[in-house]
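There's a structure below that I have some questions on.
A protein chain is absent from this complex, but the other protein chains hold their places.
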Amino acid sequence: MAGPVRANFDAERMLDHFRMMNRIRAFEEAAEAALKAGEVKGAIHLSIGQEAIATGVCANLQRDDLIASNHRGHGHTIAKGASPAAMMAELFGRATGTCQGKGGSMHIADFTIGMLGANGVVGAGILIAVGAAQGVKLRRERRVVACFFGDGAINRGPFLEGLNWAKIYTLPVLFVCEDNGFAATTRTSSLTAGGGPDARAASLGIPATIVDGNDVAAVDDAARELTQRIRAGGGPQFLLARTYRLKGHTAADVAAYRSAEEVAARQQDEPLRRCAEALTLNGVREDRLAGIVEAAQQEMAAAADAARAAPWPDRALAWADVQDIGAPVEAVR
Amino acid sequence: MAGPVRANFDAERMLDHFRMMNRIRAFEEAAEAALKAGEVKGAIHLSIGQEAIATGVCANLQRDDLIASNHRGHGHTIAKGASPAAMMAELFGRATGTCQGKGGSMHIADFTIGMLGANGVVGAGILIAVGAAQGVKLRRERRVVACFFGDGAINRGPFLEGLNWAKIYTLPVLFVCEDNGFAATTRTSSLTAGGGPDARAASLGIPATIVDGNDVAAVDDAARELTQRIRAGGGPQFLLARTYRLKGHTAADVAAYRSAEEVAARQQDEPLRRCAEALTLNGVREDRLAGIVEAAQQEMAAAADAARAAPWPDRALAWADVQDIGAPVEAVR
Amino acid sequence: MSALSYLDAGRLALQQEMRRDPLVWALGEDLGRGGVFGQYKGLVEEFGPERILDTPISEAAIMGTAVGAALVGTRPVVEMRFSDFALCAVDELVNQAAKARYMFGGQGRVPLVVRQPSGMWRSSAAQHSQSLEAWYAHIPGLVVVTPATPADNFGLLKAAIRCDDPVVYMEHKDLWGISGEVDESAPPLPLGKARLVRRGEDVTVVTWSGMLRAVEAAADLIKGDASVEIVDLRTLYPWDRDTVLSSAKRTGRLLIVHEAVETGGFGAEIAASAGEALFGELKAPVRRLGAPRIPIPYAPPLEDICRVNPAQIAAAVRGLLR
Partner (left out) sequence: MSALSYLDAGRLALQQEMRRDPLVWALGEDLGRGGVFGQYKGLVEEFGPERILDTPISEAAIMGTAVGAALVGTRPVVEMRFSDFALCAVDELVNQAAKARYMFGGQGRVPLVVRQPSGMWRSSAAQHSQSLEAWYAHIPGLVVVTPATPADNFGLLKAAIRCDDPVVYMEHKDLWGISGEVDESAPPLPLGKARLVRRGEDVTVVTWSGMLRAVEAAADLIKGDASVEIVDLRTLYPWDRDTVLSSAKRTGRLLIVHEAVETGGFGAEIAASAGEALFGELKAPVRRLGAPRIPIPYAPPLEDICRVNPAQIAAAVRGLLR
């Protein structure tokens, strides 16, 4: 699984990946626990098992690069550099959240680190990312926009419209399709005609690079190559990362539509374990890894504690940031 | 242009095509004249130069097969067997029109011959055709649904959603893309990324058959093959027919965005002329062809005269066929 | 008679209609696993995957193909999952489904139902909570239905499926779990007829969908001081003008309560109609209570600001009596 000892193995970078993936994992495990405890009210979609993609891609983005995400965006957001404490507070609906508690999991955004928002509408983030790239180009900036979406999103019109658009205007977009085999409770294979995401992307003039999305080093290498092409003015690029969603569609979904054996088998292949194997295989000591896992869990436990203790948003916030002209005033009823 | 003398040349079938193409041409020339005379009020989109596609495709459809069309649908509708007199009356907005004058050119429909409607929204007909095919399948009927759309429509989401849908459910749809090089006043080449309609269709699991859309025999042959596959249960098929729009986008468009030379060159290649050449080359007498042209013009002149003389729809019709429950009653103001 | 949940009542209605008419079928995402809320549980086992169709995430195609399938005589029940996602298929519903019959001079019919689970439901935030019934009531060709009880979800869904015109059928997500008596052999309910929920003398309160419960709670709150007549509109278009106006005329006071944004909500249509028809006959101005014009926030304390509550309703009723 872990692959051979690599000559050019960059232990420090791999350790950074391991640290990031563990932070994402720990964040979502803490969020899941809080949801089950009734502390987080809205639906959350866990990316457990898919952490290598967010990690490997964002490792190749700079702070002023941009990302747009979908409903399963915790990993993308943490990997891009957002504060997990603020994110956790957002899930708890607190004033200290990234969106002051007004967005929740499906609308997490952090413009300070170029995270333009998760999205509650499948496929919608594609057009926002492409448009952001067009804005970047109009402004003569050199930023890259990465766009994360799932294998289910390729059956929505915006996939075609957005890729065609990015290509004809040569926009700096990295399309990242996280193929986890499912659209909610349905296997995407049964709903997707033809050759799939890569075939569709190619037909729109954007040949895909396909990687094992559970191999963080492979994702990192592919994303490096693709972001370099984009920075060199090569226009939109497409990364298809194959992975598996270890948890249900939402944290409430028990995923009875697939066998325990299937999930157990895929557990063997999950990215944190593979990253750890690669590191140990390449001589990194177990206790060092254990320390990283430990630290990540502590960080997220603290984030949850802080969220728990944080104040609810002030009532007045409900009336803020609607629109400047004609903003409603609190009605006295 | 006309191609060699063919051993298997079917003069009678070719004459039928010639007759049909001339009827479409004469209909649209009469409609254009009526528009210029102010007798037809709404916009009309002429398919002059594209008649071979409608003719060749519909020659392979039976009466109970279905078609869905777009804004440029006069040819499809006549070729499927609708009455040009009723169609002309529709353009004139008269009670004797196919839709009682309530639809006009962009909403012509004739359910008696399986014409499910032109459409004012680019791409919308694709989903209607695919859905009709699904209904046909649910009803265990053996009908084929042909769907006509342009090269500009492939940049709208419904193209992807509709083709994917038709393929995963193995629906009896013949997709016919009329590639005339333009989307309104813009060349589609500048707006279309990748390999174009055929590449996109192939990526969705529906390999395209490409034909010279100005060669009616070639369209006929290709459509025969594809409709046979569909009737044999082969699922959706895709025909890409290359052609050229000799007139402006609407009858009001002078098409200043292209040179007179370009249009003149394409005139050489237009389907009626090529069909006539093929027929004469294969021994059909000129005067026989002239008679066909003459008859078509007389038929459509008569259709226009009848439309001119036809009554306006009764005021009460405005209130009919809205909905059964809650239909508005004429307000006395 | 048996106690059924709002969700099960809808499922039973669909099941009965599918047994009754082989041309009735349903399509939407995850229906084979019972649908996102379980409204379709067990149906694929009975009717098979062709009539309980699992679809891709292609809202435009879900709606658009249903139009085509309806035009050839089948009766699709379109599942939009959340009414918010129906915004990905508005051309197909408003430009195609609603207009086809008319544009074609009556040649075609579009007998489909589009189920749009609506409204606020445990911190679902701005893109999973909207109530846009007023939009559809404004569109010629559409029927708009908003059931508020299990019995109504049973009787109205059956009626919607038998309707030969496109019906926007808005179930409220917050009602899935409520239970009530349902006569499983009852015929469809008539579309366009309101239900007089409670007789009263002082004030008429017109409401629909999820707000009915809040209105009933408010009426209980002020039982002592005011006798409230409660009308559940049930169908927004066509709306039951006669029932509403005759009740308001009798009580002399009218309050309309809905969950949707008040500005431009359907309450405005009712208020405007009543104000015109009953000019000079009312003892107080016609009042409306709806959500403030703000996107629906995620945090519970903020979300509650968008939810008209019994206390506000009671206060409004008192205001009319003052």
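For reference, chains read A, B and C in written order, and residue numbers begin at 1 within each chain.
Going forward, contacts are C-beta pairs under 8 Å (C-beta built on N, C-alpha and C of every residue); 3 or more make two chains touch, one makes a residue touch a chain.
Everything numeric here is computed off the predicted structure, so don't read it as measured data.
Peer 1: Based on the whole assembly, the unshown chain contacts which displayed chains?
Peer 2: A, B, C
Peer 1: For the full complex, which residue in C:17, C:84 or C:303 touches the chain that was left out?
Peer 2: C:84
Peer 1: Of the listed residues A:42, A:56, A:84 or A:97, which contacts the missing chain in the full complex?
Peer 2: Selected residue, touching the omitted chain: A:97.
Peer 1: For chain B, enumerate the residues touching the unshown chain of the complex.
Peer 2: On the side of chain B, residues 41-43, 90, 93-94, 97, 99, 101-104, 106-107, 119-123, 152-153, 155-157, 183-186, 190-192, 257, 312-313, 315, 317-319, 322, 328, 330-331, 333 touch the unshown chain.
Peer 1: For chain A, which positions touch the chain that isn't shown here?
Peer 2: Residue positions of chain A that touch the missing chain: 66, 68, 97-103, 107, 109-111, 116-117, 119-121, 124, 126-139, 157-158, 161-162, 164-165, 168-169, 317, 320-326, 328.
Peer 1: For chain C, which residues touch the unseen chain?
Peer 2: On the side of chain C, residues 84-85, 87-88, 90-91, 94-95, 98-99, 102-103, 125-127, 132, 134-135, 137-141, 237, 260-261, 263-269, 271-273, 275-277, 279, 282, 284-288, 293-295, 297 touch the unshown chain.
Please note the rule applied: only the chains that are shown with their structure count from here on.
Peer 1: So which chain ends up closest to the centre of the protein, judged by Cα positions averaged per chain?
Peer 2: Central by C-alpha mean position: chain C.
Peer 1: Which two chains have the greatest number of C-beta pairs in contact?
Peer 2: Contact tally peaks for the chain pair B-C.
Peer 1: Go ahead and note the Å separation of the Cα centroids belonging to chain A and chain B.
Peer 2: Distance between chain centres: 46 Å.
Peer 1: Give, as an integer number of Å, the spacing between the C-alpha centres of chain C and chain B.
Peer 2: Centre-to-centre distance between chain B and chain C: 40 Å.
Peer 1: For chain A, give me the residues that contact two or more of the other chains.
Peer 2: Correct list: 155-157, 190-192.
Peer 1: Spell out, as numbers or ranges, the residues of chain C touching 2 or more other chains.
Peer 2: 55-56, 58, 60
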